[in-house]
Structure formats: structure tokens, C-alpha cells
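Mind having a look at this structure? Questions to follow.
Every protein chain except one is present and positioned as in the full complex.
Per-chain residue numbering starts at 1, and chain names A, B and C are given in the order in which the chains are listed.
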Amino acid sequence: MLEALEGSQAIARAVALCRPDVVAAYPITPQTHIVENLSRLVAEGDMHTEFVSVESEFSAASVVLGAAAAGVRAYTATASQGVLLMAEVLFNIAGMRIPLVMTVANRAVSAPLSIWNDHSDSMAVRDSGWIQLHCADNQEAVDTTIQAFRIAQETELPVMVCMDGFVLTHTMEPIALPEQKEVDNWLPPFEFSRRLDPDDPKSLGTLVAPDFFAEVRHSHHGAMLKALDVIAAVDRDWEGLTGRACGGLLEVSGPAEAKIGILAMGSTLGTIAMGMEHRGPDVASARLIKLRAFRPFPAEALRAACDGLDHLIVIDRAISPGLGGVVGTEVAAVLADVPGAPRIHNHAMGLGGRDIPETVYTDLVAAIADPDAPAFSIFDADLQKLAPEDR
Amino acid sequence: MIEYRIHGRGGQGSVAAAYLLAATAFHAGQMCQAFPAFGAERRGAPVTAFVRTDAGPIRLRSQVRTPDFLIVQDGTLLQDAHITAGLKPGGGMIVNTTRSSDEVAKTFGCRALAVGATAMAVEVIGRPIPNTALLAALLQATGLFPIPSLAAALKDRFSGEVLENNIRLIDRVAASVDKDIWKEPAVA
Amino acid sequence: MAVLTRGAFAEPGTSLDFKTGNWRSTEKPSHYHAKAPCHAACPAGEDQQAWFAKLQEGHPEAAWAELVAANPLPAVTGRVCPHPCETACNRATLDGALAIHNVERWLGDEAIRFGWAYPVSEPAVDAPDVAIVGAGPAGISAAYHCLRQGLRATIYEASPETGGLMRSAIPRTRLPRDVLDAELDRVLALSGITLELRTRLGRDVSLDELQHKHAGVLLAPGCQSGKAWSVDGAVPADLHEGLHLLKDFVDHGALPEAGDVIVHGGGNTSMDVARLMKRSGAASVTLVTASGLPGPGTEPADEINVVPRELEEALEEGIEIIDHATINRLIMKGSRVTGVEIMSLRKLPGQDGRPHRVGFEGTERVVSVDMVIPCIGEEVDAEGFAELVDHGYLRPKDRLGRLNRDRVIALGDARGDRGTVAAAIGDGRLAVSALAAELAGQPDPAPDLRTEMKSAGLNTTYYDHLPRATSPKRAVAERTFDTEIEGDIGRAAAMAEAQRCLSCGNCLACDNCWSFCPDNAVIKTVELALDGSHYLFDLDYCKGCGLCAHECPTGFIQMVPEEAGAEQPA
Partner (left out) sequence: MSVANERGERLSELRQKYGREPLPPRAEGTADTPREAQPKFRGLDSGHRACQGCGEALAARLVMESAGPDVMIANATGCLEVFTTPWPQSAWRVPWVHSLFENAAAVASGMEAAMKAKGRNTKVLAFGGDGGTYDIGFQALSGMLERYHNILYVCYDNEAYMNTGIQRSSSTPHSATTTTSPAGKERMGKRHLKKDLLSIIAAHHIPYSASASVAFPADLQRKVRYAMGIDGPTFLVVHSPCPLGWRHASALTIEVARRAVECGLFPLVEVERGAVTNVMPIRNVRPVTDYLELQGRFAHLMKGGDARAEEERAHLQALADYNIGVFGLKGEGEDPVDTGGIAAVGRSGRPAGRV
């Protein structure tokens, strides 16, 4: 049954349906509404969890680490600076292979201070060893959140559910939330084989010498690659339950015969799709690729999705200064050895909350025609706003 | 798809108004989308919020640049000459003001409906919150969604005396605004 | 090869696979039961620590049994011993030496009061019978130790009474006769000991006869004849030699009359004589001794050889002492002494490296007196066995007292190098152990070569402040000729005193090593092990930090070179 819910509220409800035993969070825009809603659920007795109001994101991540290590389901949420403050813990959680779920309400990273949406935060911890799933809308965010708990448990990897700050978190739209009973049946009780247990007192977080560190990383990398199947399978299973899927690793839409592809993560693709729908008669249509799993990176699925394309526009919502777009670079790397691979046009846009209008579709398609266009650009930057020497 | 832009001041509940309008559409069987213009503004600063309603799913997530309707929660905001920027031809603005509809329409060159929302709210609810009155006026003038949908949306958020007062306020507004005067788009 | 665990977790306690014992480079801890200074100093060979341990545990009778393992006459020694144990006691550096002497006396008295029996059994009827000459402390001790070794003993005593000097020369004020009799009777009543009174070696029985009749002969005749004493050939007509004066007093209660008296000598006899003379009414009694009074100016070896408390009491009673001095000349009026010339002297190392007494010219002064009592020692009365006596004494050829005849062993004062009841008692034990070993065809009992635990080897942090017990004493004015001056400390004080024992060099089972080892390399065991402790060093994990040794209150744990000992891990 649909309800008109703000994104944050819907996420809080979804989290509550998964019955986490411990929730720890520290407020930060635009994640705040999620923890506020969770707090309210706890205060009203609609959710039974140990809600730990920590003094920093660092502690939030540490608390859920400790809780999960002690054998209970735990959840946290943050954004932006919070992700970076957590960074050290995030690597730690992943390295210890502790199953956790965290929502990231994606936001730019200071300086300059910006509270608005882009992907700089989650991108900054892309190598932390967490699974990163990006959500295109709030329904996906809700569904992915619930799926994430199961993925985390099955893979013994932590899962980061990324949703665009404000654009999704603060947007009210109709959402279907599953019944509690459905979730209870679908999501097995939390189990962590290496949990801290006085009856079987293991030591977690040991010091590993050079003679075994490479093996630790190999095993983690292998687990991430295996998680690709789990992510896809869990999404299919969820579809079996609810009739809704989130696209597995990535989702392709648009006309099959299109020679142009546009790949994006998160909410951007909806606007681009509308732009395509409303494009002028002379503007070509495109195949739209929604990249849901950013880590692990679905190389095989991506190659298949790009089959037959001449051009692939990759939209980044963050930038790696001195390189360009991270998603674009990674996509290029994946397609590098594919014969007849499409030419990559990598653009960052919507940085620091810059509004992306639907007209961007036409502009992007038009830009393909420019033979002098650089391999990467910040597409919506207005160079006139810069001093000449900075353009 | 119908797009709305709400102008208010921090603390007046612009986002609440947007959510209320979206929820009203939802109760009327429409799809909806409501979101604030994500500012860091403090109490009193001008703020905006956006609403889209449509029969089908709404995928567009850009800010509302060409609204069909403007809702102006505070008459003092009319000092901003650009407040109607992007307003679709034939669109209209609902304004909480003591000035007359004609005067506003004349100033901005568009259809305008002036509602003494603050006064009515104070009168019925006892507090100067204009949202319900403005939305009731919008519904009464445009016939976009039935009035009971607004009542249902209010019911999602409020209960008890607050809810009753707001529902009485709807009736009070309905009585003072001519029905369906904006049923058809204005001729540009 | 190890297989990586997910997330690199580790199983509990697996560090035991990692033997940190090979981190030790130079030293390892070791249990070493050093000699306690009290034990090292005890002429009777008592293990004071052992019997204090029983008292600490609240078992006086067991403590007494431990005590009489070495010394059968604790009530006697608890009264007359100069207790070098207390002088040596490490607790002296802390808050006062243990009152070992008083506790020993209390235990001895308790045994008499409750009739505790010696932990000995009757030897076999056909057990070798040992002849013992003399029923003084050495002979009595020897007889007792014979029984402990499974031998029979026959004591030949020249006089009609047992006890030797204990009876003949120690005033009742120091040793009541009922106490002496009780302890002597307890020994002599033991089955296996035969007593032949009025049987004098050389007169009533010959050494050959004894050797023929017995498995061995222990000679403890004591010293009966005073040394000849004169200064530059002058001998006063009314000369009273100290020991004879004492014996006459003990036998008849008679003392010569005198005004100002000089007593010449530095032993217990001179102290007893000086005090008796003072108590009998002498105007002044001055003790002249070549030794020094205890104090910073005196080397321990040169200290006056008297019971410390006797010295203390003598000073209380008004005895004057001129130490580091000798009588250089007698000033005579006819054959009577009217004064003495006294000269200061010191014991200094001579050219041969041995200490010599050196008088200092210019320190002479004259003291007016009317009596001089020399107390300069006695010799063996060699009548009947002169061939064994060398320059006045039975000088043994080894530490066990053997003389130049087979299975003939000298003990007690007759050796010439003894001088206390305790030493005589110790000789009894040693001589019997030597003889028993010989009879059994075994090598001599090994000397105790353990090093002594000095106070520097202790960690005294762990001992609480506990004041030393004091014994009651008769006031000077109430002191008579026949009542004991010093009293009993009583049970409570004795038991409390036992708690003060530091257990030098011996495990207290205090748990310090076990508590303080950062590596858990000390394992506590329930049963007491051979080394006397409840703890094992697990050298597989001991890193050799030395913490246990430093924190061991008693010095029982010592760091020893890694190579030492057989317990080196392979």
C-alpha cells in the first residue's frame, strides 16, 4: 500500500521493519530527518532498539561496529563530513568483515562548506571495502535498505546505501512499505559467526604481519566480487516478495537501438529520462544505464549493458581533482579491452547541490558532436563566474 | 503534470505546506512529489518549496522552474519582483495578503488570488498559520483536488483540536472564495 | 601453515603456542632457600624460621617439636643463650630484631607445663650404644641426638649431678633449677639413655674401656680448671678466680666481702660475677675487658661476648665497664691489691695478617680497688686422658670434633673454641650426626654451605610495621640472689612475635611472584614442592624480567645465570 512519505521518514520506517537491535547516529544535514524519525519511532514505542545518541559520527560507526561484533543487528546513517569522520572506522569495519548497514544521505564535502547534494562523501570512501548501492528514488532507497541487511548478513560485508541528500531524503512521494510480517519472513534473524561470546571467546581485530596481510586483502576482494551475485539475487528475491526490483547491479532502459548511452548513479537519471522524453524532434534518444552497485563494481554487467553503443556519457556527481570523474574513469577502464567499445564522455554535474534541469539531456547529447570536447568536464560549470586565470 | 512553487519565510512552514499539498494530491489518487529548496536559511529568511502532482509516476527531480501555480505565504514577499519568475503562461498565484487580488494581478501581470489567510487562521485556529487557508483557497479556486483530500492530508499530520480547527478553517475559506474561478487556464 | 581466518580473528589463549621463554638472554628466576641469618648464627643449629612458621600457623606444640629437632633444652637456652640469632636478625634493620630468645623460652616453658613429649622413639635394643663423657649441655644434647639417630647412649658423669656448668655456674637468677631439672629429666627419662653418675673418665673408667664397650665415644667433659692468672708475676693472696667464685656461690651461696672490685674478663662468667658482687654489697664493681661494648667503635667480632640483655641489666645495676682495656699492672701493698693500672688497647691487624691486641703507651691510669677477680677462662681437667689434651683443650682435627682416635669426638667447652650452652648443644647434634654417618658407613654429613640471606636481599616493603615484644623484668631494687630477673612474655606476645618473622630466604607463600609476573610464567600448585614453595616457574614463558625476584619479600627467588641448573628447557 502506498503512503505519501518524506524520504527520510520512509527510510526510518524501513529500518524499523528490519528490527535492528542497536542504532547509533549523529545528526548531520541532510541525514538528520532519518535519525529524528528513528528517534520518534523509538520514543513512541513503535521500534524496539537501543538507540545510542553518540557524540560524533566516529563514535556512531564505532558503536555499530561494537554492537554487530557483539552479535546484534545494527544500523547507522550519516552524510558528508560525517562519512569522512567515520572513514577510519569504515575501513576497519570492512576489514573485520562485520555485517552492518549504513545510509549515506549523499552530500558535498567541505571546503567550501556546502550542505547540498553530490557524491563526494561516499566516493571518498569507495576503497573502504564497503558495498555501495545507489538509489534512484525513495522507493528504491526503502527497498535497498531492507535488502542491504540481508546482503550484509549473507556476505559478511558492510553495506552503504547511498541516497541523494535533500533530493531524495527531503522529498515526499508515494512509497510502498512492506508489512512487518513480510520483512520478518524475508529477512532471517541476525547471525554473526564470529560474534563476541563469552562461551566462545574469539579475538577480533588482530595484528596481521606482512606474511598474511596480502591474503586478508585477497579474501576481502574475493568476497566483494562474490557479493555481485548476492546483490543481484537478493534483488530478485525481493521482487518475488514485493513485485518491485531495484535493478540488481545495474538497470538498462530506453530504446535498444540507441547508439548513445547515458550512465548515472542515484536520482539524476530520473531527470535525464524526463529530459529524453521531452527532447526535441532532432535530438537522438539514448540508452539509460542506472548503476546501482558501485562497489563491488559490476564489470561484466556493464560490458553487456554497453554492447552496441557508440557513445557513452558517464555522469559523475563528484570529482577527483586532477583526474576527473571517478565513475567515468572506472567505466572506461572496464570497457578498455572491449572491441568496439563506445567512446566515453565523462561529465561531472550537480556538484554541491547544483540543480540539474531536464534540459541537460539535450545538452549532453549535443556535446557528443563536439570533437574538441575534453574527455572530462564539469558540465554545468559557468566559467564566466570565474576570474579569467581560473577558467 | 502540475508544478507548484511555494514562497514563504523560514518558520512559516513552507515545506509543511508543500508536503500538505502533495499529500492532498496523494489522497486524491494522484502521484506527487514535494521537496524544499534545501536551504540553510534561518527563521525569517525567504524560502521556497516545490510540489509536483501528476496522474503517473514523477521522475523529474529538478527544482520547479516553470510552476503552474505560486503560493505566497507572506505578502511582504511580493516586494520581490522576480517572485513570479518562470510562472507558466496562464498560471496563477495564491497570495496571503490584505491587498486585493486585482492589485496583485496588476503588479505581476498574472492571475492572482489574494487570501486574508493569516487573519482567517487567527480567527479560526487562534494562530497565524496560513498554510491550510492558502491550500483550501487553491483547491476552491482551481478544483484540482476535492476539499476532503485536504482534510485527509491534514488528518495524517494532526489530530484532536488542531485537526478540528484546521478543518473548520477549510470551511471558512471555502465560504469566502468563489468556487472553480480558475477551473480553466487563464487566457494569456 | 596457518590458514587465514575470516577477518583475521584469533582463537582464545592461542598465544600459548608462542614460547616467550626464549626471549630470556642472561638470567632466569630460581628458587633458592638461603640460610636465614638466625639459623646461620645459631650455635645450636636451630631452624628458627621453621618453628616460627608453625607458630604463625597457630601450632605451638608443632613449633616446639620443630625447635627440639635441634635443641632439646629450649627452656634453658631461652634463658641463658646470648642469642646471636637476634643479633643477626634482619628485622633489626626494620623495626627491631625478633625476640627469638623470649619466644624460645616461652615454648620451652609451655612444653614443661603441658608435658609435651620429644618426637623421638626408643632405639632398637641392639642399636649401637654410644659412650658420652659428661652430662653437661653437650653430653645431654649428644645423648638426645643419639636417640634421634636411632642410637643408644650411655652418659658417664664424674659428679653426682647432671647439668654440668648449667647447674654449677649459672646463677638461679638466670636459670631457675626447676626449669633446668625439668628439661634434663625429660631427656634422661627417654628410653635408650643410660646415666652413670660419679663415673669419671681416667679414674673410674678408661678411654680404652669405653672404646671397647661402645660404638663410639663422645667426650664432653667441659672445662673444670681455671687458667693461671697473674700480672707480671704478681698474684694477690686472696685471689678469687671467677668460675670458682661462681661455683662456690651456686653451691654454698657464699661470696667474699669486698669494697671496690675489678672483674677482669669479657664473658658471661665475668658478667655473672660482677653482678653477684655488686648485689652482695660491693661499693663499686668495674669490668675491665679487652673487647668492646657494642657500638659504632667496635667491630662485631670484637664485641664483648655476653648475653646482650645481661649487659643491659648489669649496666642498670650500676656495673661500670672499661672496654678496650686490660690490666697492665697490679698495685700491691704486701700481698694485697690496692689498685690496678689499666691501659687502653685495641685489636689491630698484625704483620702476619691476624689480629693482635696492641696496648697504647700513655693511656695508663690507676684505679683504687681492694679486689681483682680474673675471669679469663678455664681449661680441661686432663687427668686420666692427658694424651688427648693439647694446650689445655681437646682440639679436634675437623669441624665435626673428631680427635686423633677412631670414633672419639670432642664436643662442648672442652674443645676450647666454644663457650655457650647453645654451642655445646649444637656440638652434641653435630658429633652424633658424624658418628652415626660413620657407623652407617656413609660419608660425613655435608656442611650447610648455603649463602646467608642478608637484609639487602629482602624486599622489606611488604612487611608491615610491628613492634618487637618486650619481656617483663624485675626492677633493680627487687633483684635477689635466687629469683629469676626476667619474666615470661606470655602466649599472646609470643604468638604475635611469630608473625614478625620475615622468613628470610624462605618462601612465605605470599603470592607475590604469582601475582606480579606479567607473563603468567609463575604457576601456583596446591602441594608444597621439594624447594619448599607452592610455585613453579614456567620457563617456556618466563622472559627473565626479574620482577618476581625483586618483589620476593624474602629473597627466596633469585635470578641465576641462564646456564645454571638442570631445569633448563631443552
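Quick note on the criterion: contacts are C-beta pairs under 8 Å (C-beta built on N, C-alpha and C of every residue); 3 or more make two chains touch, one makes a residue touch a chain.
Computed from a predicted model, the values in this text were never measured in an experiment.
Taking every chain of the complex into account, the omitted one touches A, C.
Only one residue from A:L38, A:L65 or A:V326 touches the chain missing from this view: A:L65. Set against the missing chain, the residues C:D417, C:D464, C:E478 or C:E563 yield one that touches it, C:D464. Think of the hidden chain as still there; on chain A it touches residues 21-22, 24, 49-50, 52-56, 58-72, 74, 88-89, 92, 96, 195-198, 200-209, 212.
Residue-level contact of chain C with the missing chain is found at 2, 5, 8, 10-20, 23, 53, 56-58, 461-466, 495-496, 499-500, 503, 508-512, 515-521, 523-525, 527, 529-531, 536, 538, 540-541, 543-547, 549-551, 553, 559, 567.
Following the convention adopted for this analysis, only the chains that are shown with their structure count from here on.
Averaged C-alpha coordinates put the centre of chain A at 34 Å from the centre of chain B. In chain B, no position touches at least two other chains. Residue positions of chain C touching 2 or more other chains: none.
Note for the complex: chain A touches chain B at residues 2, 4, 6, 29-30, 115-117, 137, 165-167, 170-174, 267-268, 270-271, 273-274, 353, 355-358. Chain B meets chain A in the complex at residues 15, 18-19, 22-23, 26-27, 31-36, 38, 40, 58-63, 65, 153, 156. Against chain A, the residues of chain C that register as touching in their complex are 2, 4, 6-12.
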